[in-house]
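Missing here: one protein chain of the complex. Every other protein chain is in place.
Chain naming follows the written order as A, B and C, and within any one chain the residues start at number 1.
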Amino acid sequence: MVQEIVTLEGHIIDSDILRRAFQRIVEGGGEFEVLRCTVGKTNEETSSAELAVRARDPHALDRILEQLSYLGASSVVKDASFAPAERDGILPDEFYSTSNFDTFVRLDGKWVQVAEQKMDCALVLRAGVPTCVKQRHVRLGEPVALRGPGIRVKPLERSRSKNDFGFMSNDVSMEVNKHVVVAAAARAMREARARGERIAYVLGPAIVHSGGDVALVKLVRAGWVDVVLSGNAFAAHDLEKSLLRTSLGVCQMSGRAVEGGSRNHLWAINAVNRAGSIRRAVESGIVKSGVMHELVKKDVPFVLAGSIRDDGPLADVIVDVLKAQEAYAAALKNVGVCLMLASALHSIAVGNLLPARVRTVAVDMTEALPTKLGNRGTLQAIGLVTDVGYFLERLANELQTS
Amino acid sequence: MVQEIVTLEGHIIDSDILRRAFQRIVEGGGEFEVLRCTVGKTNEETSSAELAVRARDPHALDRILEQLSYLGASSVVKDASFAPAERDGILPDEFYSTSNFDTFVRLDGKWVQVAEQKMDCALVLRAGVPTCVKQRHVRLGEPVALRGPGIRVKPLERSRSKNDFGFMSNDVSMEVNKHVVVAAAARAMREARARGERIAYVLGPAIVHSGGDVALVKLVRAGWVDVVLSGNAFAAHDLEKSLLRTSLGVCQMSGRAVEGGSRNHLWAINAVNRAGSIRRAVESGIVKSGVMHELVKKDVPFVLAGSIRDDGPLADVIVDVLKAQEAYAAALKNVGVCLMLASALHSIAVGNLLPARVRTVAVDMTEALPTKLGNRGTLQAIGLVTDVGYFLERLANELQTS
Amino acid sequence: MVQEIVTLEGHIIDSDILRRAFQRIVEGGGEFEVLRCTVGKTNEETSSAELAVRARDPHALDRILEQLSYLGASSVVKDASFAPAERDGILPDEFYSTSNFDTFVRLDGKWVQVAEQKMDCALVLRAGVPTCVKQRHVRLGEPVALRGPGIRVKPLERSRSKNDFGFMSNDVSMEVNKHVVVAAAARAMREARARGERIAYVLGPAIVHSGGDVALVKLVRAGWVDVVLSGNAFAAHDLEKSLLRTSLGVCQMSGRAVEGGSRNHLWAINAVNRAGSIRRAVESGIVKSGVMHELVKKDVPFVLAGSIRDDGPLADVIVDVLKAQEAYAAALKNVGVCLMLASALHSIAVGNLLPARVRTVAVDMTEALPTKLGNRGTLQAIGLVTDVGYFLERLANELQTS
Partner (left out) sequence: MVQEIVTLEGHIIDSDILRRAFQRIVEGGGEFEVLRCTVGKTNEETSSAELAVRARDPHALDRILEQLSYLGASSVVKDASFAPAERDGILPDEFYSTSNFDTFVRLDGKWVQVAEQKMDCALVLRAGVPTCVKQRHVRLGEPVALRGPGIRVKPLERSRSKNDFGFMSNDVSMEVNKHVVVAAAARAMREARARGERIAYVLGPAIVHSGGDVALVKLVRAGWVDVVLSGNAFAAHDLEKSLLRTSLGVCQMSGRAVEGGSRNHLWAINAVNRAGSIRRAVESGIVKSGVMHELVKKDVPFVLAGSIRDDGPLADVIVDVLKAQEAYAAALKNVGVCLMLASALHSIAVGNLLPARVRTVAVDMTEALPTKLGNRGTLQAIGLVTDVGYFLERLANELQTS
């Protein structure tokens, strides 16, 4: 058996760190001995624990220690090590893969916080700062951090104070009181605003189907929307509803009943593309209502990412998914609250780009979206199972928009 | 502020007890100070913690302490107090309500384990033993335990050993490896058998639709089924399939395509009721195949509970739901493993009657069943989202039935 | 090949009768020739068709003709034949099994409409009237109609007029415009009221979780609820919310967070049972708000059916499921509109008891409920996939309750 001593610090009990550390050791085939454990006496004091971790060989021990490093455990305290990228987009095999938790790298004896924290990136030293860089953007020869000592993670801490946002994270049920979640979202939005942070919305087309667009327009108008991440479908449905609702006299929403009904969809895209872009279609008076109209009027930025199932698409859509990913990432700067509404594809994409500290609510008709987000590491998302139209109405109410 | 000192003991970190205790105190509006905390050094040693819990008034403190008592916390060590039942079926307002975790009551200075542990019962002193009794069965004047000191709960402990059953409890996802769960279920069944415990199955009609009946017959034949809890629908579908599959030459399963197709259902019930019971229909040679046939042949007991949507029903069905509940409870004696297969109604009913120590797997096409079970307190259930026919085939394979 | 001539009449094209007749013949292994087909020239005129149906042997032909009879096809015109019930609850094997469509039986050369139309019953001659009787209620020697000639069914006709209720039946999608369905339900309710018919509600506990109880109270108060069919869970949740919301100062809805939280549930049941019944608990001032309170105040009848998963249960619950089924059937007399809200068990039970002419809307978070209803023959139900709380708020709005 080989052994290593590791230390855990922080709210390691409230935030479920110590239990998960035990679990990872056992899962990894190891054993542990608790050498010391002090628990913070009050809400303010943090706790710490020192564990002796043992495994049958150094390789197995390394794997366990790597797991523990994601829980913030520090063992041998020495500088992080780096190796150059083999080629553009090709990492050394021992690369460290990031989580969405705040991460620190030890350089010349000092712990430096990582820039642009997001999950599933390499850690590349750029201008002396360890930076989260997507695999494909790493350039030949850039120093890539390797897994092992010198990297520390600060996992998401669950708050000790009641009704707080962190308190509810990663919980999802159809049976939870929606009002509690709506109220928490509204409070988080107010707090983010007070801190000068921005509020992002991820939007799926079901918002238009469920009539949630009406409340969403109010939220945009009242200034509660700072940036929108979506795709072709939401924008095209919203524009089609705006353009064709009255002219044809048939219900746009019950599209199933209409043979060849997707013509309206194409017609709307054609009309907007003829104007040149959504902005121009609004400014030239073609589009007179709806969510996209309001976003343009209020100068709220929106990023529309292409997908292989798109009709059209609208001229505003970024059809290269990697460029779209970068545009999303850029648009998410300084976001403090993110509402993910009825869109699995775009919500997971955004979850991949957000640091875990962003307060996130995921609303959909089934548990599938929040469950998937949790499985993919967006552990901070509070799941709410309801009609997204209902959520938006109540949120607009709670924020007293009119 | 008022204060009370409480002690927690056991695997309070591995089993997530300490964290939940902190959470309950904060949720209840209280504060705490950790006076002492020792963590078991090895897998074998347990941990303990001493907390000072404070709240703004004695009433709020009582509510918090009650919550903590469900986590196994002991505070003032004195005998439990009792009050007589006001009338048949009417409890004193301060009654203690049981969980499905092993519970101990302090009587004359000694801790006595509760008999017939199950959730949502009163604790009644019968023949000197504190016993779980459903509200409606408590008789006038019987001593009913009150919430407060003298009652201790031993919450479910999650195992420290890998791949163990407890390790996976209350986890559910479509993305988990089914093989791991099937293997764990098979292992738990073998272990239960070795300990002389019984294996219970809760069965829904989708088993017949998904063709899982074939594998289930093998499991019965190989002796892996000790008791079946179900309703009218599963039995009637199984009997209809057995009786009418070949005689009419149409596919019984694709019933939707047949106008008036539920006649077959009624016909099967009529034929079996004419014989007098399922057992007699088997013994008289009317029913020659299927799950019910095999259960009769192998003398495996089954309990069929009535529901308001039943056709017929079969003569074997217990139409009084309270008597059916009691028959279920009686049939679940000494059960060590319970497989809940594609039936929300009966699975929740069985979950209400099982102590949490019974190893439980819940299989269904969506997360809804395991999520509901968890919400209602059947925390020990491992959820598996798959086709129940698939699960049964793989389980039969794993147990090498033929 | 044997042959028989059958005639179909009515809106056989609009109502999709002719197509389904063709389909049944082919599925049954038969062939057909269309001898004559006249299609109603205008909306008012009906159509008719005469088919020669052929099959390889008389038995196969009989099976096809039986299928066609459920579509309203008449062939040999002669009186229906009957055989006596063998014993109490035991039918002759050739019994005719009813659908929920209006049915006519030929007696002494005259077509007589069936009384108490509902699905999955035997047709028993009682006081000279062919009557739908559940299998178990047929008495020894009573004349039971046999399948074959002399029985005609009038299948559900889909309306030719736009936006009408029948127009939408048996359609379900998350993508339909909710407003259209809410408006159709409100219109159907007003029409039913004008015809002197009653409006029934089937209620599940999720109504309380989703905050739909507030709007439901308004609907009761405004006189839009004539009868309620439900179970123990809905009533107990509603009463618990009414009784304990303020006294304990914790959120009753987020019950998951509370260890031993189902105590509140039991406490509420205990308090109401101590009063003797829900009515007495309201009248004695114990219960001061909520849906059950309003039902009692407005003298709206409610029937609570027991199920095996019930806690308590409340004293009002009928624990014998067959008696509960009968009480449901009695309560559904003269119902013209039925709203099925978030309860699969009770909705299917009610669907089994309703003639197909009752306008039915089924609301739930997933397609599962409306799909199941359709599979089980409640073809008239319009499915609406949304949050039941949202539906109730919008319905109350549409009906201008306040």
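Keep this in mind: a contact is a pair of C-beta atoms (placed from the backbone, for glycine too) under 8 Å apart; a residue touches a chain by one contact, two chains touch by 3 or more.
Bear in mind the structure is a predicted one, so any value in this text is a computation, not a measurement.
Chemist: Tell me which of B:Gly29, B:Pro84, B:Pro149 or B:Gly211 is the one touching the absent chain.
Modeler: Considering all chains, including the one not shown, the answer is B:Gly211.
Chemist: For the chain left out of this view, which of C:Asp16, C:Asp62, C:Glu283 or C:Glu398 touches it?
Modeler: C:Asp16
Chemist: With the missing chain put back, one of A:Val34, A:Leu91 or A:Cys132 would touch it. Which one?
Modeler: A:Leu91
Chemist: Which residue, C:Met1, C:Val34, C:Val77 or C:Leu140, contacts the hidden chain when the whole complex is considered?
Modeler: Result: among the candidates, C:Val34 touches the missing chain.
Chemist: Which chain C residues touch the hidden chain?
Modeler: Touching the chain left out of view, chain C contributes residues 13-14, 16, 18-19, 22-23, 26-27, 29, 31-35, 37-43, 47, 49, 158, 160-162, 167, 173-175, 367-368, 371, 375.
Chemist: Name, in rising order, the residues on chain B that touch the hidden chain in the full complex.
Modeler: Interface with the chain not displayed, on the chain B side: 173-180, 206, 209-211, 251, 253-256, 365-366, 385-387, 389-390.
Chemist: If you put the missing chain back, which residues of chain A would it touch?
Modeler: 20, 23-24, 27-28, 63, 66-71, 86-87, 89-91, 93, 95, 97, 99, 119-120, 135-136, 147, 231, 248, 250, 255-260, 262-263, 265-267, 269-271, 273-274, 305-313, 319-322, 324-325, 328, 345-346, 348-349, 352, 375-377
Following the convention adopted for this analysis, only the chains that are shown with their structure count from here on.
Chemist: Could you grab the centroid distance between chain A and chain C? Build each centroid from C-alpha atoms only and quote it in angstrom.
Modeler: Once rounded, the distance between the two centres reads 45 Å.
Chemist: Can you check how far apart chain A and chain B are, centre to centre, with Cα atoms defining each centre and the answer in Å?
Modeler: It comes to 37 Å between the two C-alpha centres.
Chemist: Where does chain B touch two or more other chains at once, residue-wise?
Modeler: Touching at least two other chains: 23, 27, 375.
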